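One protein chain omitted, others in place.
Right, subunit A next:
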Amino acid sequence: MAPRDVVETLTGFARTLRAAGVGADPERVQAMIGAVGHLDVLDARDVYWAGRLTMCADPADLPRYDRCFAAYFSGDTATVRRTAPPPVTVVRHAATPGTAGDDRPGDVSVATASEIEVLRLRDVARLSPAERAEVHRLLALLDDVTAQRRSRRFTARHRGRLDAHRTVRSILRRGGEISGLHYRAHRTRPRRVVLIVDVSGSMSPYADVLLRFAHAAVRSAPRSTEVFSAGTRLTRVTRELRHREPDAAMTAVSAAIPDWSGGTRLGEELKEFLDRFGQRGMARGAIVVIASDGWERGDTTLLGHQMERLHRLAHRVVWSNPHKAQPGYEPLTGGMLAALPYVDDFVAGHSLAALEELAGVIGNA
């Protein structure tokens, strides 16, 4: 095989990998070509490992890589699985977004202050498409869904503990003359926030708005927020929610979630979350928000156990239930009863105002 063919072959392979969702960017292709150069180009195992070590970056990449490798080097084309079409309601503004000051009558994006006030308190399940669009617009403006914790690092302050390093340094600078004392105190850092949004059938009037709330949370603290959807399967959607534009993010999320409007197996999913992510540290010291109505099919003992586990790991467990605000609501569903002993804050989540309150609970936790 001439070297040129090797490069062509590997570039083609990288294209196949990209189509399957492995991030085989040019820098990595370069690395693979380099790696193959140190091994035997004609040995399939060597080529396999050269590619796997340079192209993959996550355990999830490995099965995809294996599939592509088998397909590409045996001459077949890899099949790229298409996900179901997005069931999410992406309501575009009725009028094209006008320039500032362009206030055509009927444009939904110009609601008056009092209209917004009324809208804030309305249950999102009972909104017209135009009102929904307005709620979405207001949710996109929410930019403080963050929490703080004390860091181990210090920062200079006027009071606090004596900062010996800085003090001595300033003495040194002045040739040994003691000029004053420096103090330091602990800095604050963002605390991790994990949102688990129930997207099962009974939650469908709220899932969309809750995911938009999650989007606002991811945007306000991109490095310390994680979002999962739960239904019949647990899906990590943080990456999808990193899109800046809310509608684009929602489209990506809806493509990523395979189980919209199905049943709920919250206990099992919480267990999966804790096994795969939480136990290893994602839930440790974090604020974990579960947005669900607590409709659990089947046995709720598992949910209770997992909530107990979560409660031990997390800094604070917040449960947001859209039905909580309904007059006469009593947490009587099996799931809710099993979970409540391990919930620190039990809040609503049915309206814009309730979500703002949820943001406040997260911020003060």
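The criterion applied here is as follows: a residue touches a chain if its C-beta (ideal position, glycine included) is under 8 Å from a C-beta of that chain, and two chains touch if they have at least 3 such contacts; residues count from 1.
Following the convention adopted for this analysis, contacts and distances are computed from a predicted model.
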| item | value |
| --- | --- |
| Omitted chain, identified by the protein name its UniProt record gives, among "Phosphoenolpyruvate-protein phosphotransferase", "Methyltransferase type 11", "ABC transporter permease" or "MoxR-like ATPase" | "MoxR-like ATPase" |
| Chain not shown: contacting residue from A:10, A:50 or A:343 | A:50 |
| Touching residue (missing chain; options A:282, A:343 or A:361) | A:282 |
| For subunit A, residues in touch with the removed chain | 23, 25, 27-28, 31, 34-35, 37-39, 45-46, 49-50, 52-54, 56-57, 59, 62, 151-153, 164-165, 168-169, 171-172, 175-176, 189, 223, 275, 279-282, 284 |
